[in-house]
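The complex appears here minus one protein chain, its other protein chains still in place.
On to subunit A.
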């Protein structure tokens, strides 16, 4: 679907006036009906046309926020932490009395971090096929966090272009300090190392099985690896592709054998090549050290080609700002809709409504003399895309 639709200020204003669910956002941030510090001491940052950035705004309720949004008509706005004082009073309170105290635990997964393993698109591009990487990331993280940390209030939001955000609103998650966030991210981060590091999965100590958290994820990852990565992404088809694979095999003889075989078979698919490798493993004596080494290497490879790649910096600091749900992505004009992790596979980023479509539908609905109005129209439409109303789960 093309994103050629022009985002005019008028369109944005109409979107904010008629569609944006301020009440839901309020309910989601505030956790209660009457405004609490969770909302009134919360920082909002607006990005206006021409890269003007306004930080430290705060509002007394949903109505107040809406009024300001309509007055400024920002291209997007971001949500920050709850401070110990009202952010709008920042200049008048002492610095020591102005500290971030509460903040949803947030994660950001961006498709650009997958460029080394995806073959269908690169950079800002995203398609149905590479969305599978996001799907597996969502499933692994969602399962892991619920199981290991016991958090329940997870909200997944499509970031509008090529990524996904996770907001965790459990009381305990909100109270985490920066150090604890760093620890949690460390626990979750498996893929490490830059361009010049071949083996990016280093979680074992010597020749030991995977840590329990990863064993839990491994099942999902393995399925994704054999059912999606190998047939669809075909990462080992090209010479560079299989050379990269050989770099990850810690046994010189095996590597040499495979290299000889594969040099003569330029048209083999990734599945065939992977089977070659698996066959070599099977040939090794059961329980031998070599077999174990190769088996573990195979596991690590599957993980490296599927495990979620997190943007760690976003999660580590309480005062990091993150785009609010339901904002419009300025480049694609798509709305950042919440996503249901249970149906993540069926989500298609290409079918997320743009502002223009939503407003058009709304006009049509009004013209049809339907009694649906304002936000109802928006949520009705977005229901198809697995919206769930955020305040309902608090």
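The definition used in the following text is that a contact is a pair of C-beta atoms (placed from the backbone, for glycine too) under 8 Å apart; a residue touches a chain by one contact, two chains touch by 3 or more; residues count from 1.
Definition applied: contacts and distances are computed from a predicted model.
You can't see one chain of this complex, but its UniProt record names it "DNA primase large subunit", from the set "DNA primase large subunit", "serine C-palmitoyltransferase", "28S ribosomal protein S9, mitochondrial" or "AP complex subunit sigma".
Of the candidate positions A:56, A:149 or A:296, contact with the hidden chain is made by A:149.
Considering the whole complex, the residue from A:127, A:203 or A:290 that touches the absent chain is A:203. Check A:182, A:199 or A:291 against the missing chain and you find that the one touching it is A:182.
Checked against the full complex, the candidates A:40, A:68, A:143 or A:213 give a single residue touching the omitted chain, namely A:213. Where subunit A meets the missing chain, the touching residues are 96, 147-151, 172, 176, 179-180, 182-184, 186-187, 203, 205, 208-213, 215.
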